[in-house]
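Right, one structure below, let's go through it.
Removed: one protein chain of the complex. Kept in place: all other protein chains.
The block that comes next holds chain A.
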Amino acid sequence: MVEEIGTTEEGDLIINVGPQHPATHGVLHLVITLNGETIKKVEPHLGYIHRSIEKMCESLTYRQFIYVTSRMDYLSAHINNHACALCVEKGLDVEIPRRAQVIRVLMDELTRIASHELWWGAMAMDLGAFTPFFHAFRERETINDIMEETCGARLTMNYMVPGGLMADLHPNFQKRVKEFITLYKLKINEYAELVTGNIIFQNRMKGVGYLSAEDAISYGCSGPTARGSGVSCDIRKLYPYEVYDKLEFDEVLETEGDSFARYMVRIGEMNQSIKIIEQLIDNIPDGDFQAKTKVVLKLPKGEFYSRVETARGELGVYIVSEGGTTPYRIKFRSPGFSNLSALDHMARGSKLGDLVAMMGTLDLVIPDIDR
């Protein structure tokens, strides 16, 4: 436990960034030891938004607990639901209809784009450029509108349930997704002009926040954070679920390991997601959107684990069942928590302004870290 006020014995300044601070995008508390502008140590303090979701899940049935998980990583609510549904389905040993599988993948990828759009805007704002935020939200709103039509919600979707989907697609879905793809392809060039190619932006990002592949593995980083360091860890490729093994897409890898590499990975991932959506949007098979399941779900005694790739990295769901209607224990392996742990290692020796940029490229969602 460090002293949270004043200075250290060596005369270093200790400042508290957060829990209320514009750079932390939530209630993250960082205790930073500074020597002038140079960072000597960063210590994240968690727990300000802890809602004991894991404990709550233990008293909810297998149909109910999925709704709570939308509140974990609120930017990829679909994918959280997906991971839980997959885990319960594994326990029930049901095969879900192909239509449901395709729609799940479509929703996952739309969520990924929406999440990366928000990350892009928020990260530019961290660097002091306000305008990209509004441009990113223009496209993100389009996705939210699509979601709203089908799921009835814009943030906490609760669309994927054990056995398939809550409801069938809205008739407008295909048309509007195609419209979105057209819009996206038009606007992605604006992103490059406004931010990616900007000399100030590149100077702020390149060579900053270096994370080697070894460190990325040892800190348990996943998702774009690890892929920016050249670690191949895309669950969609390595442990394919649903229809991902039948799709053509690339795992975006960069080897530099700096902030700019992580940035480019996310930009590349958005393009890959568009590629996946384009492959599926005209090929949604007919059929049921839900498999036949019992009204009250009971998982057999045992342990079940499923993992998916969220917008931030690997989300693991671990269920221990005693054979009842509620799980005995649930554990979520959230990507944000592990990614945050690498922050101290990355930030040491760099300037205070760069810390904000690094946090931006880690794409931290605090409710995902605290749960």
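Heads up, the rule we're going with is that a residue touches a chain if its C-beta (ideal position, glycine included) is under 8 Å from a C-beta of that chain, and two chains touch if they have at least 3 such contacts; residues count from 1.
Throughout what follows, contacts and distances are computed from a predicted model.
Chemist: UniProt protein name for the omitted subunit, picking from "glycine dehydrogenase (aminomethyl-transferring)", "NADH-quinone oxidoreductase subunit H", "Malonate decarboxylase acyl carrier protein" or "Peptide/nickel transport system permease protein"?
Modeler: Checked against "glycine dehydrogenase (aminomethyl-transferring)", "NADH-quinone oxidoreductase subunit H", "Malonate decarboxylase acyl carrier protein" or "Peptide/nickel transport system permease protein": the hidden chain maps to "NADH-quinone oxidoreductase subunit H".
Chemist: Using the document's definition of touch, tell me which of A:Asn144, A:Asn198 or A:Gln290 contacts the absent chain.
Modeler: Touching the chain that is not displayed is residue A:Asn198.
Chemist: Using the touch definition from the top, which of A:His21, A:Arg71, A:Lys331 or A:His345 touches the missing chain?
Modeler: A:His21
Chemist: Suppose we count only contacts with the excluded chain; which residues of chain A make the list?
Modeler: 13, 15, 21-23, 37, 124-131, 133-135, 138, 194-195, 198, 200-201, 203-204, 351-356
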